[in-house]
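First the structure, in the form of structure tokens, and then the observations on it.
Heads up, one of the protein chains got dropped from this complex, but the rest are sitting where they should.
Chain IDs A and B follow the sequence of writing; residue 1 opens each chain.
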Amino acid sequence: MSWSTTLNHPLGLLDADSFPFLAMLGSDDSDIFINGLLGSFAAALVVISVMVVVALLTRYRAWRTLWFDWLTSADHKKIGIMYVVLALVMLVRAIAEAVLMRAQGAVGLDGGFLSSDHFAQLFSTHGTIMIFFMAMPFLTGLINYVVPLQIGARDVAFPILNSISLWLTVAGAALVMTSLVVGVFSTGGWFGYPPYTGTLYNPGVGVDYWIWSLTLASLGSTLTGINIAVTIYKKRAPGMKLYYMPLFTWTALCTAIMMIFAMPPLTVVTLQLALDRYLDFHFFTNGLGGNQMNFLNMFWLFGHPEVYILILPAFGVYSEIFSTFSGKVLFGYKSLVWATMSIAFLSFLVWLHHFFTMGQSGHINAVFGIASMLIGIPTGVKIYDWMWTMLRGRVRFSVPMIYSLAFIFLFVIGGITGIMLANPILDYQVHNTVFLVAHFHNMAVPGVLFGMLAGYTFWFPKAFGFRLDERWGRISAYCWIFGWMGAFFPLYILGLMGLPRRSVAYEQASYVPLEIVAFVGALLVAAALMALVIQLWVSIKHREENRVFVGDPWDGRSLEWATSAPPPEYNFPVVPSINDRDAFTAAKEFGVGYQEPDTYVNIEIPQNSAMGPVFGGTSFLLAFGLVWQIWWLVILTGLVTIGTLVVRGFQRDTLKIIPAETVCRAHRHWIQAARSAQPIKRSQEHTAANKGRAALETVEVST
Amino acid sequence: MPKSIMSVSVLQMHGCGSQQAVTLSVQCVALVLLSGCNSTEHLSFLNPQGPIATAQSEHFWLVVAILFILIALPVFIGTVWIAWRYRYGATKSKYVPRWKIFKPLEYFSWGIPITIVIFLSILVWEDTERFDPYRPLTSSTPATHVQVIGYDWKWLFVYPEQGIASVGMLAFPAGQPLTMELTSATVMQSFFIPALGSQIYAMGGMVTQLNLQADRPGRFLGENTMYSGDGFHQQKFAAVAMTQADFDAWVQQVRATGIPFDATALNAIAMQGTKAQLRTVLAPAAPAFDSNIYFTGAKANFFTDLVMSVMDDKPLPSTALAPAITKGQ
């Protein structure tokens, strides 16, 4: 749709037909009606949820708290929590879509209840959300929360930029949610290859929704990457050498560096596609000198590092968990660090394996295939080193450890199928089939999501001051594990039976039994999600008996455990000097885990700023204006965005001071609590006795 | 259907029971599932019907065997053993909380994956070159030449040497090479006959190549695997390998009953729609002998002219098609 046609319309392309609900009512086709009903139900859920939240906030007069304590906060911990909340909300939607798709699969022999177009929107939003608005915010949230604490910093290097990154991501997610209510979403999948996503084949607003939500997400992630990398390089506590950093911080560093280099290609490629669509450029058209292979190359130049952007922080979480829940120092620390860095480096050299079947020469394919298999080496090293970490330890099978052990088993299987896909000769066979779908879900769910959920369970008491319910956590974990296996092992086999991915229906009766198994697995995954919600509810209800104010419920090893739970706004009363790896464990073993500094000083921390929410609002409206070609809105919000930046440049005194007395009072209160708390043994860590003080058990036992 | 699969799989499992290797029983279960119960069409490369698919199938089982025996099994057993032996509360095992490095174990951790990857790399380097889709298959008999054009949502097969074309059926003689050139008249697609071998993209304004062969006569599932819109899941075709005599007869039959491959026919093909929809447009009372659509008078220069017209974004020259006069006949 050319831009010039919409110049004279104040609402651009927007009219009554843009609302699927109204379009459904106007149609007498039963097929459109069923799909419209499903869509309207989802849209209604979005609208009702927003209204309920607004009503609750008003009822409990929480607007002020929300605005001043959360939305405008520059505190990395609150921003981290908001990222995770966003991730969990988006997870609910994307899982619901997944269940719907598997339900369609189960009845998809020559038909089913979903229309092609609806199914295509489902897999497109599912992929887009899971990657950009679930996994990315989840890991960004964990990194945001944990890394400054692990390196003994007061905050990230650029707290306001941090808030802006969050809000850009929120704006992108809001755009995807809006597409449920107004208009449609892309049908081109999460990677949206042209020319299918060009105006010639997809003239509607769907692809534009996809383009602008990705653009917002990619900008947010680039800024996040810069922020985290600079934080880790420049904000480490005195004495903390790079080799003293906890593994999670190392993986965060590698992820951040990859974000800095890998996000720009995505930004470029989505903007070029936008130029093709809005201004009739010929970057990716079939004819007139366009080159669709450029899109594939640049997209995967982002897309492959993205895979490791997602998995590395999960590796970091597993490293922390294997060490903590084995009561033992991490085995092969330097190997793990170098393996992480090798993976980050190699991930930029393998993008071509996403299109072995494009017709380039066999030797080029072989080189990229071998490069891809090389990644298996450092990944294998990691698996072994985690095993050796448990060796000669004392392994506790708590929820995070259940996820981690399941991860080892399932990830090895995913790694093996990955090596198969890296063999061009096999990729010629299983590319674009559901075998591939099973493979990357193998990496994305037992790899990434299990790590995120393990991290969520692990650090939740630190963030909120009380432990999550162990029983419901286990139920959820086992449902995730077996649900995943049920949902995706059949897809491996279906892929080997030639079922192309993204098929709404199929003609082979032999697919049916496996499709039904996969649907049952998907239901189990939905149950896992439900259990997660119940766990949160139960835990909040019983929060008083599960308080761990002293802050060290799991006998933690790194600095984040050396402060109260939840930590004060400034993290540490005095920034500690570090002279060891696993600094907190060393201090505890030496009996100086809870010490008082000689002096207290005033602490400067950044003031709240409305920059983030304003940026989120304007960028959302800007993108919405672009999707619907409401040009006055685009210009207005563009000017407001620039104006906000300019005004911010003129601001001074953006810090606030927390007086030394306040710090002193808070710290003494905590020290008092820590000294009076009963140190508990690991066998009691899931009981009410656990107030966050760990008894010293890391003493050698020989038999 | 499910019932029959179950009973066959039990039989097969029993048959394999005497063999010791774990992979083999895995193979049996998988094979049974893969070969399915659809006797008319071969679905999977694990029940290979041609030399490429055979090589892929062998490569597949080799990689599976290596990785499962050398990587997965030891890790699975080791993890269970370690996690149990060193569980919290264990009394029979040593607890060494500061045990952080042991050089031989480190060499092992790096050495095993490096060795396996080196071995697999050699395998990949050789096999990728040998089974490159562009590489013509060696054979004493000449190759059958087919030009494949992807449309929304059907494949058009042009036989330049025979002067015929088809939608929905790719017929070719078994036991001799099949050489294909591919392009797309629309969005990017991926042409795939799993039981015979590799898939390859078909892209507008560009030409890719694919060489396959069927060992013996049979019907194989053919499809597009790259999502291309509403009718994508119906973009299937039957790849049918025949004896030379049957193939010649088929060509004669197409020549006798086909619709002229002219501008009207091409316009109908180019419209978005499935094969079934195309049939209702082009041949409502089709005299054809099956559900496919056949054309006569396909020109040898059609494919190249089409590629050029997509590349230059210009209409197809009239010389690419059969003259419109034939329409009335």
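Everything that follows uses one rule, which is that a contact is a pair of C-beta atoms (placed from the backbone, for glycine too) under 8 Å apart; a residue touches a chain by one contact, two chains touch by 3 or more.
Just so it is clear, contacts and distances are computed from a predicted model.
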| said: Suppose you had to identify the omitted chain by its UniProt name; would it be "Cytochrome bo(3) ubiquinol oxidase subunit 3", "3-oxoacyl-[acyl-carrier-protein] reductase", "Aspartyl/glutamyl-tRNA(Asn/Gln) amidotransferase subunit C" or "Phenylacetate-CoA oxygenase, PaaG subunit"? | reply: "Cytochrome bo(3) ubiquinol oxidase subunit 3"
| note | Listed by label, the shown chains touching the absent chain are A, B
| field | Listed residues A:V367, A:A444 or A:I578, member touching the removed chain | value | A:I578
| query | In the full complex, which of A:P10, A:G26, A:P238 or A:P659 touches the chain missing from this view? | reply | A:P238
| task | Would you mind spotting which of A:S18, A:Q272 or A:N423 touches the chain that isn't drawn? | result | A:Q272
| task | Using the touch definition up top, pick the residue from A:H9, A:H282, A:R474 or A:K681 that touches the left-out chain. | result | A:H282
| message | Suppose we count only contacts with the excluded chain; which residues of chain B make the list? | response | 96-98, 312-313
| note | In the full complex, chain A touches the hidden chain through residues 152, 154, 157-158, 222, 225-227, 229-231, 233-235, 237-239, 260-261, 263-265, 267-269, 272, 275-276, 279-283, 285, 287-291, 294, 298, 559, 562, 573-580, 582-590, 592-593, 595-599, 601, 604, 642, 646, 649-650, 652, 700
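Here is the rule we use: only the chains that are shown with their structure count from here on.
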| task | Return the distance between the CA-based centres of chain A and chain B, expressed in whole Å. | result | 35
| message | So in the complex, the part of chain A that touches chain B is made up of which residues? | response | 115-117, 120, 187-189, 193, 195-196, 201, 285-288, 292-293, 326-333, 335, 355, 357-359, 361-363, 365-366, 369-370, 373-374, 376-377, 379-381, 383-385, 387-388, 390-397, 405, 408-409, 412-413, 415-416, 419-420, 422-426, 428-429, 431-433, 493, 496-498, 500-510, 512-514, 682-683, 698-703
| field | chain B - residues contacting chain A, complex | value | 1-2, 5, 30, 33-34, 36-38, 43-46, 53, 55-56, 59-60, 63-64, 67-68, 71-72, 75-76, 78-79, 82-83, 86-102, 105-106, 108-110, 112-114, 116-117, 120-121, 123-125, 127-129, 131-135, 184, 186-188, 190, 192, 194-195, 197-201, 203-206, 208-209, 221, 223-234, 236, 310-314
